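Have a look at this one before I ask anything.
Of the protein chains in this complex, all but one are displayed in their positions.
Right, subunit A next:
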């Protein structure tokens, strides 16, 4: 049969530039890392930053031309903090991108859907009430279960209220978020007042507590979850077309969506445990990424991780420098930018 095209065909910009974009992303990421480590109350030159790094990785390679104090600032404080920023940004970007596919909702975001609040609830429960009876893993584990519980609530509410459309799902998430935050605030109120102060500050989002010996937890979760999501990129692509169509492609739609939500809760919970509530990264990053690399999840996922990491590095630089020597909670920065982005998105969709 012959079907002729009825409209002239403008050739779209092809994506030959993809390797260039990928290389560019990595370069910008490394430059941002370098920048984030050198900027602060004590400014450190980029040469020193990389010198310290090389010296730590391969002792004796270069002669130390910097003071012990500088080295301590770079290695003990700023590097772990910058690495945590990268991991949290990458993780939240991945969660946002995946949730947007399985809900077919461009507004899906771990913060808007109440998953972050659930994580915070779990973390607060562990910090103020149960004590760290499982050691260092207590807070991340509780945060994960809290996030999972909030996820279950959102899915339950959206099913009961038949709120599967984009806007109503977000409303269900916001409602659950309010309830869970109310419960979390009650926990803070009931807790030891002195500890509560620390917890409130942590909840606003901050990377100041980053320590080398704890980075392994978010790293493992990020790599494992990110790898799994990437292996399911084809299914995520199919989910954007529709539940029924995805199911005719052999995808167990309901189970797959639950799995992605569970993995999203895992990443979110662990990131919340180490950095508090950092909102809107998962909402913004995938949109920016799709403009750069298109919609195929084989590219969207890695690009979301890289762009999320870059974004949070810079947000943390702003948080540390805007009112130096005070640290503004990074959640304030991302909330401000994210809220404006959300408004722009609402305007664009109509």
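To be clear about the criterion, contacts are C-beta pairs under 8 Å (C-beta built on N, C-alpha and C of every residue); 3 or more make two chains touch, one makes a residue touch a chain; residues count from 1.
Keep in mind that, in the parts below, contacts and distances are computed from a predicted model.
Going by its UniProt record, the hidden chain of the complex is named "Iron complex transport system ATP-binding protein" among "Iron complex transport system ATP-binding protein", "Xylose isomerase-like TIM barrel", "Multisubunit potassium/proton antiporter PhaG subunit" or "Co-chaperone protein HscB homolog". From the options A:63, A:213 or A:244, the residue with contact to the unseen chain in the full assembly is A:244.
Screening A:156, A:252 or A:339 for touch with the missing chain picks out A:252. Of the listed residues A:152, A:191, A:208 or A:294, the one in contact with the hidden chain in the full complex is A:294. Listed by residue number, the positions of subunit A touching the unshown chain are 1-7, 9-14, 100-101, 104-106, 166, 230-231, 233-235, 237-238, 240-245, 247-252, 290-291, 294-296, 298.
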